[in-house]
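Below is one structure; the comments refer to it alone.
And then chain A:
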Amino acid sequence: MNRTRALALLASAAALPQCSTSSALRVGSKNFTESIVVAEIYAQALETAGLRVERRFNLGSTQIALAAMARGDIDLYPEYTGTALVDVLHLAPPRDPHAMYETLRAEFAKRYGLTWLTPSPMNDSQGLATTQALATRLRLRTLSQLAAAAGSLRLATIPEFLSRPDGLPGLQRRYGGFRFASVHTYDIALKYDALLHDQADVATAFTTDGAIASDRLVVLDDDKHLWPPYNVAPVVRTSVAARDPRIAMTLDAVSPAITSVQAQHMNAAIEAARRDPSDVATAFLRSLSR
Partner candidate 1 sequence: MSRGAAIRFELASVRYDDTDRDAIADVTLDVVPGELLVLLGPSGCGKSTLLRTVNRLVPLTRGRIAIDDTDVTALDPVALRRAIGYAIQAVGLFSHMSVAQNIAIVPSLLGWPRDRIAARVDELLALVRLEPQRYRHRRPRDLSGGEAQRVGVARAIAAQPRALLMDEPFGAVDAIVRAQLQRELVRIVRELGTTTLFVTHDVEEALHLADRIVVMKDGRLEQIATPLQMLVTPANAYVAELIGAGDVIRRLTMLRARDAVQRSTVAVDGVRIDAHADLHTVLNVLLGGAERVVVVEAEHPIGTIDFAAVRATIMGNR
Partner candidate 2 sequence: MTYLTSHAARVFALAQDHALIVAAALLVALAAAFPLALVIVRRPRTAPLLLGLLGAIYTIPSLALLALLVRAFGLGIAPIFVALVAYAQFMLVRNIAAGISGIDPAQIDAAHGLGMAARQQFVRVELPLALPVIVGGIRVAAVAMIAIATLGGYVGGEGLGTLIFTGLTLHHDDMIVAGSLAASLLAIVADGALRLVEHAVRR
């Protein structure tokens, strides 16, 4: 979708009469930078469209965010297609990404009363990262190579990774090997620190993480295609979306503009350059109208 069409949709969304209820829309996010900045983008776009928004960011892991949706503590949050399929619905990813998305829409609507809006092109895939130095020394470029070498390496990861079907168990099934010498779990914000301070050799990565943009880390290639796409999209309670069409209109206009490059750029701006997520989101939205 090109910029002009996006703008047109945004404008028309703002022009719609106020047919929502007077209570605020509660936007949540998971507990990592990218989730927060994408949620902030959603929130600001909706506010521009005239809605009242309440932010409930940094809630926790996928399970906690979904529980909050189920309880009605939040109305909308950014979720990833791959995560939703494998980790929530416990289905195997189909070859065709489009079919995958349709499956998600149908199942989430049926099982949870939740609606998936238009996804973004950005792909925040899972991955394994190591230092440039180690990759060079052990001649590691792909996950197949890492699978064999894992026996002498230390892994730093988050608790979710150890139990998700598309986490370590999935890697072991698809590639074989991947029996690390030691495995330590950390808070999601700290996992790269272990790598950078030589307390681990390999760390769970997310491909749009700000830290990866640096030269020191390298993400290994998923040569056997274990991981499906992880596109971010707004997930909203169906009843809430039905009450106010501006929600879908606004976010469908914005989502297509969030690319992998944009995502990585924003993550780095927040974590490395210490910028405020709110400022970064505003700058992103402003760039859409140029």
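By definition in this document, a contact is a pair of C-beta atoms (placed from the backbone, for glycine too) under 8 Å apart; a residue touches a chain by one contact, two chains touch by 3 or more; residues count from 1.
Here is how the candidates were picked: all candidates are chains of the complex that A comes from, given by their letters.
Bear in mind that the values here come from a model prediction, so they are computed numbers and not experimental data.
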{"item": "Options 1 or 2: the chain contacting chain A in this complex", "value": "2"}
{"item": "Candidate 2-facing residues of chain A, complex", "value": "31-33, 36, 56-60, 64, 67-68, 71, 73, 187-189, 270-271, 274, 277"}
